[in-house]
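Only a single protein chain was left out; the remaining protein chains are all shown in position.
Then we have subunit A:
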Amino acid sequence: MRWPGGIAAGLVLALTLGTLGAVAWRAGFALRLGPADWAAIRFTIWQAALSALVSVVLAIPVARALARQRFPGRAALVTLLGAPFILPVIVAVIGLIGVFGRGGILNDALGLAGLGPVSVYGWHGVVLAHVFFNLPLAVRLILQGWLSIPAERFRLAASLGAPVGRLLEGPMLRAVAPGAFAVIFLICLTSFAVALTLGGGPRATTVELAIYQAVRFDFDLGRAAMLAVVQFALCAAAALGLRAAGAPEALGAGLDRVVEHHAPGGRMLDALSVTLAALFLMAPLAMILARGLPGLADLPGGLWPAAARSVAVALGATALTLAMALALALRGGALARLSMLLPLAASGLVMGTGLFVLLHPLVSPREVALLVTMLVNAVMALPFAARVIAPAVAQAEAGHGRLADSLGLHGLARLRWLILPRIRRPLGFAAGLTAALSMGDLGVIALFAGDGQATLPLLMVRLMSAYRMEQAAGVALVLLAISLALFWIFDRGGRVDAAA
């Protein structure tokens, strides 16, 4: 079936390039880059490359440890390690400052050891935060690579006494790591919210931050459109460059289920890797909990309606994203690949503003505020969902496609009997990712929301602008809990009867 993929691609193109076109058409377009813009472009590329490199390098030992060791609580740990990636940025910053800030536990510990305080603010703060957000993604992507090595190959290698690392793991990493680097590099290219508070000053200005300034403050739409084009160009160049360097490929087919694959060596090293990663990723979560608990006693009115709105938007976005990702994966081809990548290069703010420009003559933006938020969230989450789903679909097709052909399985029947049963785990993971990412999104709703339409992140911002920092921290904790719960439910649902 190719037509659903065509529709999905059309939707993605309309929401990314179409909305950009609408903004450019409204404002006029000219490519004028000042010295400050060039500085922003340089910083953007540099910090993204560094963040991606550090994330992937750190992820390899953690993923290997998780792949080859079995220990109690491993499944829970895998889920929890995924938490930072889906953490709303405004919530995460509370946690990061709680750990790495001046009054954070790291500096307390350094102080006890007689060492001077370290500052988290500056370019290193941006990289630290990006690694915090993206290390879990890198671990998951690489872990999936490990788990995709069929168990019988490990058995075969073991029976031949062949070196597992050189024969199986090396090629797998060479196939998977560039893809993980590419995805994280692209995410960090367009991320800006992190740089906002931890960046320390104008030196840490990214292109997306400049877009934010142009849209939200100067309201210079021509400039916003120009910067969005620059961002697309940057991402396109990055994507092409990384494609040339070798795109990840599907590995040979085997049994779907993961079994104990090989002699678990290096227990000490593995334990150390997992412990350090868990500390790095969990400590900020613990700080969010600690800061948020006092606020729970005094939660604001309007919290639960806002939470219900956020959950509804998240679930709607999830359904749409999964449908699009699946349709694109089944369609395949260049158009599908482009659609899976394009939203990474898009600016949510430009998308929101473009939709505003397009919809305003037809309908009051307020009436469709939550619908628009859902649409934008769905498209923005698509690259992540598709990156998880597409390889699984390809693998199912590669492994069992010919068998299905010989049985005459086509269309929905093929989906039902061939694809879906084999992609349950990635599908659940993708759904969890999308739901959680959508829960925490603030950008778009702030442009549109009317009276009584606040989502949880917007509620947090409102509390903070009214000096109510403690209540805001309480709402942050609720937001964190719901995001994690949504992720856990979907991910769990996907992993039922898969060996976790």
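Keep this in mind: a residue touches a chain if its C-beta (ideal position, glycine included) is under 8 Å from a C-beta of that chain, and two chains touch if they have at least 3 such contacts; residues count from 1.
Note that contacts and distances are computed from a predicted model.
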Identity of the absent chain, which is to be given by its UniProt protein name, from "Cytochrome C oxidase subunit I", "Modulator protein RsbR", "Fe-S cluster assembly protein SufB" or "Thiamine ABC transporter substrate binding subunit": "Thiamine ABC transporter substrate binding subunit"
Residue in contact with the excluded chain [from A:Met374, A:Val393, A:Leu418 or A:Leu456]: A:Met374
Across A:Arg2, A:Arg42 or A:His360, the one contacting the chain not displayed is A:His360
Touching the hidden chain in the complete assembly: which of A:Arg74, A:His124, A:Arg155 or A:Arg216 does that? A:Arg216
What subunit A residues would touch the chain not displayed? 36, 39, 93-94, 97, 101-103, 119, 121, 196-203, 209-210, 212-213, 215-219, 221, 300-302, 309, 312-313, 316, 353, 356-357, 360-361, 364, 366-371, 374, 446-454, 458, 461-469, 472
